[in-house]
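One structure is given here, and the rest of the page talks about it.
Let's look at chain A:
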Amino acid sequence: MNSFFTIEGILYFGAISLSIIGLFGLLVSKNLFRMLLSLVLFEAGANLVLVLSGFIRNGIAPIFLDGNSGAVMNDPVPQALVLTAIVIGVGVQALALSLIFRVKKHYGSMDMRTIRSKLEREIATQAGVTPPGSNEAPAPVKLVKGEAHE
Partner candidate 1 sequence: MNSLVLLVVLPLFAAFIIPVVAKFSPKLSLFTGPVVLCINLLLIMSAWIKVGSGSEAIFLGGFLPPVGIVFYIDHFSLLFSGLIAGMVLIVWPWDAKESRLYSLYMLLSAASFGLVLSADLFNLYVFYELLAVATYGIIAASPISKVPNSSATAASLRYLFISSAGSVMLLLGIAIIYTLTGTLNIAHLATMTTSLDGFAGLSAFALIAIGAGVKAEMFPVNSWVAEVYGTIPRQLSALLAGLVSKLAVILIIRMLLMVFQQQAAFDLLLVVGMLGVISGEMVAWRAKDMIRMLSFSSIAQLGLIFIAFSIAGSKGLWIGMALMLHHLLVKGGLFLMADRFAGHMGKLKGLAKHSPMAAAVFLVFVLSLLGVPPFPGFWIKLLLILNLAEQGGGLYHVAIATILLATVIETAYIFKFVRILYQKADADSTPINKNYSSSYTFAKLFALILLVSMLFVSPISNHLKDIANHSASPHIYINKILPTKQLGDRS
Partner candidate 2 sequence: MNALHLMAELIFMPLIAFIVGMMMVLMMRKIAARLQRRIGPPFFQPLYDIVKLYGKDTQISHGLIHDIGIIMAVGGYIGAEILLPVPGMEGIAAKGGVITLSYFLMIPSLGMALGVGQCANPNGSIGISRALTAMLAYDIPFILVVFGAAWHYQSTSLIGMIEYQQMHQWGIVEMPLLAIAGLFALQGMLGKQPFEIYIAPAEIATGPMVEMSGKYMGGLFVMQTFQLYTAGVLYASLFLGGGTSFLTLLPKAFLVVALPMSIAFMFPRYKTEDVIRILWKWPVMLALISLAFIL
């Protein structure tokens, strides 16, 4: 076990805290847009963890300049990875935003729960069945005529 009271320990702690805050927000907020923002935080935290994986104590940026030959450099790979991850995140978030617009327009609500129940109802109507999980007791076993008396 390493100590957390080092610079990288604190960095890790911060990164994890960030993603935890994001995750918590994702769980407790009902508003779609807030959920999206929470997702952004969540991803940001994870990206930080990823970029920290290339962190070398006392390392410098991995760019060959005239003065730095021989210096300890940070790992360039995670930086490249995190660049990719961030852009991927941006794409997904933009997409989510557009979907949220559409959903808001259609359902007139940004509440995840309302939307879920409306969605369920729509699916059920389309399939021609009653929505699942309505609160009635389990359907009694129906006897077909002639089945009694056994």
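As a working rule, a residue touches a chain if its C-beta (ideal position, glycine included) is under 8 Å from a C-beta of that chain, and two chains touch if they have at least 3 such contacts; residues count from 1.
Picked so that all candidates are chains of the complex that A comes from, given by their letters.
Just so it is clear, the model here is predicted, and its values are computed rather than measured.
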Given options 1 or 2, the chain of this complex that touches chain A: 1
Sites on chain A touched by candidate 1 in the complex: 19, 23, 26, 32, 35, 39, 42-43, 46-47, 49-50, 52-54, 75, 77-78, 81, 84-85, 88, 91-92, 95-96, 99-100, 102-103, 105-107, 112, 115-116, 118-120, 122-123, 126-130, 132
